[in-house]
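Dropping a structure here in structure tokens format, bear with me for questions.
All protein chains but one are shown in place.
Labels run A and B following the written order; every chain starts at residue 1.
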Amino acid sequence: MSGPIPFSKRRYFPAILGLGSCAGAVLLVELLVYVELLNRFIIPPPSDVVAAFPRVILEEHVLSRFMLTAGEALAASVLVTIFGVAGGVLLYQFNLLRLATETWVAAIAAAPLVLMYPLYLVIFGRNATTIVMMGFTAGLAPIILKTLEGLAGTRRVLINVGRSFNLTPSQQFWKILFPAALPTIFVGMRLGLIFALINIVGVEYLINFGGLGQLINELAERFDIAGTYAAICFVIVVSIIVFMLTERLERWLRPAG
Amino acid sequence: MAETGRLTAPARARRWVQAHPVTTLRIVIIVAVLLVWEGLARSGWLYRDVVPSWVAIGRALVVTLSDATFYWHLYTTFYEIGWAMVIGGVSGLAVGILLGGSKLMQRAYEPLLYYLGPCPKIIFFPVMIMWFGVGPGSKIAMGAISCFFPVALNVAGGMREIDKVLIRVGRSFRANTWQMVTKVYMPAMRHPIINGVRLGLGVCLIGTLLAETKLSNAGVGFLVIQSYTLFNMPHMYSLLIVLFVIAIGANALIGKLGGLDQIRRS
Partner (left out) sequence: MSAVAMPSERDAVPGAAEPILVVDRIVKRFDTPDGTLTAVDDVSLSIKPGEFFGVIGPSGCGKSTLFNVIGGLLDGYDGAVRVGGETVRGPHPAIGMIFQEESTFPWRSVIDNVAFPLEIAGMPKAERYARAGHFVSLVGLNGFERRFPAELSGGMRQRVSMARTLAAEPKIMLMDEPFASLDEQTRLLLGDKVLQIQQELKQTTLLITHNITEAVQLSDRIMVMTYRPGKVKRIVDIDLPRPRTSEIVSSEAFGRYVAQIWNDLREEATRGLLDDESRKLRAGGPS
């Protein structure tokens, strides 16, 4: 259905321009380092960073680190989903509770909860539990709010349809409310996963423990400058891939319409 | 929980409870949390001071708030956040307008921002230390990077969502460029801009304070990590309470100022 050939050329032009100017910027940095306008001990030449990739990947156990971070993120997002969805349903079912606490939950969602990580260090120790709990804490409030939003946003007419068929309260919930709210809940789950991942990598870096976050910290403390840049690029690529995957997953799970 | 029927309370109290069920429930929840907390603190089941008594936290809060050096650290943090918001906000606004104003720019560069936006920003901190040193400079950079993304993405989205007919109205009355910006574009984009600033401030606070906890000798983030090193838990709680009150308060204030809670004028 797309137009004649000249148009398909135009379609890829923006993407080429975007990636092309990134590549151009990298080349410019390389050039500036080469002519010593930039200090190579502050900004290493991009070619060094590229050369550091195999070293970082082979010598720093990147795969096991990645699995650790991924495992932590998975655990945190499972916890977030279970407690968050349950919390949202609870607030929806008990209107009084919702009236009393919805603003509190919204306030918690806006608070910089990740700053509690020293507290969690004391409570749970310097281990994976602290990291998972931090991810869980940061992701909980948003998914409660999203679940509530989805349930409360169910169209009046759908609820009335259910009532006209004399559904029991439990049928009303499972056959009408929950399916209607599911798309919004998926959005919340994706948010929860992303929040968990951001906070997990961040805390790994801050407390120098575990997976990919710690890798950056270690390389930086060893003054392996090219290695640090390479590790940062690696983490960015991983988060972008995860982000894209969750996007795909959400689109795939969401019913059409 | 809010039922008071079986209590032998006076009729007046019962009527008040019936008239204010939400407030009653809130009070009940708060009291319950405080009681459980205090019970835990006194039970001795947890490590010493992991859950300090409310009395100890309250006392630490008073000590913190009446300490002049705390305000110096608070000033340092505010100073960093202020500059971070200015730098990140202005560059975010500029980039957002650029992306929102041109279809080509949007399609070329917005995906980059969109996918970089949710990356954990704190991992840039070692690089920021190399570039801007261990002082406030690297913290400002962290805050600015954090707040840049939500501002830019919100402004770009807001600009695209301006009702096109309003632009035609402005042009039909021959508004000049400056008038178009101040009287049409800016007011039409006020909600996305303010929302971007609100989200930006939230992540800016996190970016700046986390950087302070990692490596610094001043700022509230430094105080938090210092209280951890000294294992002064009541002090850490008092600092976290102050930070959360500031963050939640600022968030609510921006929301209120921007009329985000008002649908009437939307």
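Note that in this section contacts are C-beta pairs under 8 Å (C-beta built on N, C-alpha and C of every residue); 3 or more make two chains touch, one makes a residue touch a chain.
Just so it is clear, the structure is predicted and the values come from calculations on it, not from any experiment.
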Among the options B:Val134, B:Val169, B:Leu230 or B:Leu253, the absent chain makes contact with B:Val169
Using the document's contact rule, name the residues of chain B that touch the chain not shown here. 163, 165-166, 168-175, 179, 183-184, 187-188, 190, 263-266
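Here is the rule we go by: only the chains that are shown with their structure count from here on.
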The residues of chain B that touch chain A in their complex are 2, 21-22, 25-26, 29, 46-47, 50, 104, 106-109, 111-112, 115-116, 118-120, 122-127, 129-131, 202, 205-206, 209-210, 213-214, 221, 224-225, 227-228, 231, 233, 236-237, 240, 243-244, 247-248, 251-252
Of all residues in chain A, those that touch chain B in their complex: 13-15, 17-18, 21-22, 42-43, 96-97, 99-101, 107, 110-112, 114-119, 121-123, 194, 197-199, 201-202, 205-206, 213, 216-217, 220, 225, 228-229, 232, 235-236, 239-240, 243-244
